[in-house]
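Please find one structure pasted underneath; my questions will follow.
Note that one protein chain of the assembly has been removed; the remaining protein chains are unaltered in position.
Right, subunit A next:
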Amino acid sequence: MAYGKTWIFVYNLVQFGGWSWIFLELCLCSFQFLEEKCFAGGLAGSTEALFQPAKLRCAAYVLVGWWAPPPLRAFLGFANSNWQRFEFQVLRSTLKPLLVFQTLTLLELVHTVLGWVRASLATTALQICSRLFVLWFIVASFASKYEECINTGYLALLSAWSATEVVRYAYFTVLSYGNMASRGLLSVHEVVPRWLTWLRYSLFLVLYPIGVSAEIWLVLGALPWIRETNFLRVRMPNTFNFAFDFSIFCAIALLGYIPGLPFLYGHMLKQRKRHLAAARRHATITDSPAQTTERPAHRAKLD
């Protein structure tokens, strides 16, 4: 079990590093774009120049470019060639690490099965598989058709996923470090600072809908190309009497989002309520003068 704890810590640390890299890559590309196209080379000058209203507007422009759904972006004029080149640059520098670190999350299923991490196997599998499906079968498979279909959601997907994961793995790195170092004697709230718990259980409120709508846009955008290129298509007759149409599979997967989305969102809302309440209770107990030996009544499991 000691090996398990150490392994979980190392795993979380590696994932934290990986997702930070991806997120920084996105930010660097965006800064470069801002500098070249909006500030005309002036950013490197002084920091105070960064906070001029015009420049803040530029930064807001980039955020809108990250997150706005395709029709809105077309309407706001993000179809210009500068922006397109920027997006392509982001894709080139992030796709590989994104594939690597997202695929690594399959290990979390192993951790759950081995009992090293307490989580619901079904929920974890659902989350991981839906991401891997979009990433490998849509984004990676149609990356060469960037302008035609992947630009519908790649930036939103990347920013939502990487921001969520940076915070999530930061949380788990701290937690698993505390767990390992204290040999499981400390409760979650003695280990993780409250602001990190808050971020971990709040960011998804915004980022999850952004990520999921990006997934849906990507699949919808790729559908015509899946049909046109006969992607992953097997037809009868063949000796194994098998046929497969990936576009139908995608359509079924999209229908699966209808019950899946409220289910997962509700699941996370419940977790949020539970964890934040426990953190608050812990804070009030430790702030009171007579705290010395008292332990929080609710010792959330170190997961």
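Criterion: a contact is a pair of C-beta atoms (placed from the backbone, for glycine too) under 8 Å apart; a residue touches a chain by one contact, two chains touch by 3 or more; residues count from 1.
One rule holds in what follows: contacts and distances are computed from a predicted model.
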From "AAA+ ATPase domain-containing protein", "Similar to 3-oxo-5-alpha-steroid 4-dehydrogenase", "Ras-related protein Rab-2A" or "E2 ubiquitin-conjugating enzyme", the hidden chain's UniProt protein name: "Similar to 3-oxo-5-alpha-steroid 4-dehydrogenase"
Touching the absent chain when the full complex is considered, from A:Y3, A:W195 or A:F240: A:F240
Those residues of subunit A which, in the complete complex, touch the missing chain: 236-243
